[in-house]
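Below is a slice of the complex: some chains, not all, each in place.
Per-chain residue numbering starts at 1, and chain names A and B are given in the order in which the chains are listed.
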Amino acid sequence: MVREVMAIWREITITTRAATDFLEITGDLMADLQKSGVKTGMGTVFVPHTTAGVMLNENADPDVLYDLKQALDRIFPPSLNAAHAEGNSAAHLKAALIGSSVNLPVVEGRLRLGTWQGVYFCEFDGPRRRKLLVRWEGK
Amino acid sequence: MVREVMAIWREITITTRAATDFLEITGDLMADLQKSGVKTGMGTVFVPHTTAGVMLNENADPDVLYDLKQALDRIFPPSLNAAHAEGNSAAHLKAALIGSSVNLPVVEGRLRLGTWQGVYFCEFDGPRRRKLLVRWEGK
């Protein structure tokens, strides 16, 4: 079987709503996947920013995201006596731990996530306009 | 060189043994890789759960995993006064930091890991039956 693919990177622009914001992008990704025509393969979401990240987490109870915000603020307090003088050092640290990309399985033309999983853009220095790079590789 | 690939996702079912459990899955992955026939390429392991993750870490001294459990419990204490009412908020937070997928190099039909590296399914809300999605992309 020879594979024919069109695995280009596409940009999605989003607008975050707060200094820390976990913005669900699962719907945007599903729409983009459908446009790509990929039926079996893998999606990759890449965040081209240094004070934001991307992760999978529960999309049923918003309290999970509230708890995550509290926990990250406890680990990296905004009052952190940091060398980086722009006042957003904690945002860089949170982004480093959350990570800059996720891999997403594509099966039968759909995202094959777990029942409770959603994909979240993690804003740590907003609100702002932000970009995502998305690629669907497969056939 | 035209590549012929069969990069499908396969499910592996595992059973975790404790509330927090780092279960080595390197052997399961090696067996699955052999079935796939891929000789040069990349494996991706995806965890379709929101209270579990996957990582690489040392497989020689089990104390490393014991220390990781202690450290994560110190960062996210089970007694965490969390908004999420199901009592497993800390599990979601640990999963967010560990991450939901890993990339694995495949060279000459074998996993090309470091000498001391193993792949671990990270259970944070067990014991349970869990699923992994695995894909070998290459030729």
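Note that a contact is a pair of C-beta atoms (placed from the backbone, for glycine too) under 8 Å apart; a residue touches a chain by one contact, two chains touch by 3 or more.
A quick note: this is a predicted structure, and the numbers were derived from the prediction, not measured.
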{"item": "Subunit number of the complete homomer, 2 shown here", "value": "3"}
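FYI, only the chains that are shown with their structure count from here on.
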{"item": "Rounded Å distance, chain A centre to chain B centre (Cα mean)", "value": "19"}
{"item": "Contact set on chain A toward chain B in their complex", "value": "1-3, 40-42, 55-58, 61, 63-64, 66-68, 71, 75, 97-99, 102-105, 107, 112-117, 137-138"}
{"item": "Complex contacts: residues of chain B adjacent to chain A", "value": "2-9, 44, 46-50, 75-76, 80, 82-86, 89, 92-93, 95-97, 99-101, 103, 133, 135, 137"}
